[in-house]
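Have a look at the structure below before the remarks.
Here we show just some of the chains, and they stay where they sit in the whole.
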Amino acid sequence: MIIVLKKDTAPDKVNEMIRRFEEMDLQVQEIRGVHETILGLIGDTSRLDTDDIKSMNIVAEVKRIQEPYKNANRKFHPDDTIVDVSGRKIGGGHFQVIAGPCSVESREQMTAVAAAVKASGAGLMRGGAFKPRTSPYAFQGLRAEGIEYLLEAKKTSGLPIVTEIMNAAHLPLFENVDVIQVGARNMQNFELLKELGKVNKPILLKRGLANTIEELLMSAEYIMAGGNKNVILCERGIRTFETATRNTLDISAIPIIKKQSHLPVIVDPSHASGIRWMVHPLSMAAIAVGADGLIIEVHDHPEEALCDGAQSLTPDQFDEVMQDVKRTVTFFGKQMD
Amino acid sequence: MIIVLKKDTAPDKVNEMIRRFEEMDLQVQEIRGVHETILGLIGDTSRLDTDDIKSMNIVAEVKRIQEPYKNANRKFHPDDTIVDVSGRKIGGGHFQVIAGPCSVESREQMTAVAAAVKASGAGLMRGGAFKPRTSPYAFQGLRAEGIEYLLEAKKTSGLPIVTEIMNAAHLPLFENVDVIQVGARNMQNFELLKELGKVNKPILLKRGLANTIEELLMSAEYIMAGGNKNVILCERGIRTFETATRNTLDISAIPIIKKQSHLPVIVDPSHASGIRWMVHPLSMAAIAVGADGLIIEVHDHPEEALCDGAQSLTPDQFDEVMQDVKRTVTFFGKQMD
């Protein structure tokens, strides 16, 4: 960490600051120039908050050099993390497609979609039982009943299930869920993240609409600091001024995350665009850029979908996309198993 | 709501769609042009989701004409809502300043700051007991102990207290809190909002970093739909490309909100800028543009603040700001009482 002091700071104030940092077991080196004095802090600065330091009267600027995350940092864990979900591997060269409807709507729907997406090559099944909706008047999900239908579809299809949690109090309902999803709107619900750090299940953590890559990794750090190392990250589009797509897929986030972190990262082309026909080209881009998987919305009757139908593929459309996904994953040297 | 159908949609499909809407007690009017067919839906469309409709095969575009919120809508409640917090009124010409430290740090700190901000003219006191922090390694707040210190400072100073909730499970601790704050990161934590709809206390709802004004009003609607009509909105800066300030204060949000809604709206110049000396000019702008109050960070020793010291004023600096706040509020025709 580098601290630039204000012009003409009295030497005794500088010395007092140095002494304080040394008490925190940090080594401090000093550059005294004509215009500026600069301190270089060497050691573990992850406990320091740059804003706290900026608040000190004598400080002009602060710059962090080391990343503030440790568990999620590739520097301290050079090998790719491979998350194993009941035998389906994600990361380290293993690619998975997670598919299913936005909302769980009925037992029949889930069983039918699960069979269909499995036949097309999906490795995991998704479906929302608890639904975060902007409007209190919109369908909020079947909740406990939805989880029941998911578990039945898991039984009939053999596919592990991924579903979203919105409240730590619901955790008991997730006992037989294979992967717990944290939605974009809860990416910085730190109370929830802490609870998920104590759970012994993979967590699918979606990036918030206005969150930086560093903040996504810090939210993963919350879960990992609690003891749960099985975190799968998900890029699903950020908010920008462009309105042609619902969100702007930040495709560059994939290589950046893979450079900084060992965690697997997947892409959600359905939510990123909000447009059905864009799932195919964005899936191709995601594979090409190095993602470890995809999460795609599939609905047997998208026109009657209770939420987000505009971006859902029919099982037939999904099957077509999957033909290209499979050969493209192979072309780029990964395996789906 | 206006629905533009795709070119060359078969008349029977159009008729089926019309029939479906009519079953929902909506009146449908039709424009058939050479290039487009357009349907106009008349009636209560707040239950309809524009994305759901967009997903229908024959639909090209959808545009909502009526706002999707009702309780928060000025159309159905033309008079300003005045929220009364133990006699301190906010809204409808009444202006309040809420002041205090980012985090509650000790009994002494809270008592001292409460006395100071009261002397300067603050009507309510703030302090964070539960702190949302990006890093799991940063100070997370004194939690239950922090609320205790707040309540003691309330007793000594007589100022009502405002403090943030991060988890509905903590609600019992907030029994004697006067105003419960929902932070920017939890603005769309819908499970929390639903619980706060059942509470009989004013809620201070902060706008999320990437949330639109409409989404803020929809989150207020969640609370109000549950029965709690005492919602105070807060603009605290949005995320943009500009880096000179921590966030970009969306000053235009104040008149827009006051046009669309009857709820009081206040401004947080401390978080919006993240810079101490900007609290004064942004407070002036907030009053001038029509805000109903301010929430300002004040710390007795900002240099030693455990969080966000960079934006905290000392009690003396706050007192100076308050001199100008008072005369400016009067100039713009509001009262602080």
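Each chain gets a letter, A and B, in the order it is written, and its residues are counted from 1.
Please note the rule applied: a residue touches a chain if its C-beta (ideal position, glycine included) is under 8 Å from a C-beta of that chain, and two chains touch if they have at least 3 such contacts.
Fair warning: this is a prediction, and the values are worked out from it, not measured in the lab.
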Per this structure file, total copies of the shared sequence (2 shown): 4
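Please note the rule applied: only the chains that are shown with their structure count from here on.
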Chain centre separation in whole Å, for subunit B relative to subunit A (CA means): 26
Sites on subunit A touched by subunit B in the complex: 46-47, 49, 51-52, 54-57, 68-69, 132-138, 140, 166-169, 185-186, 188-191, 194, 208-210, 215, 218, 221-222, 225-226, 238-239, 274, 276, 302-303, 305-312
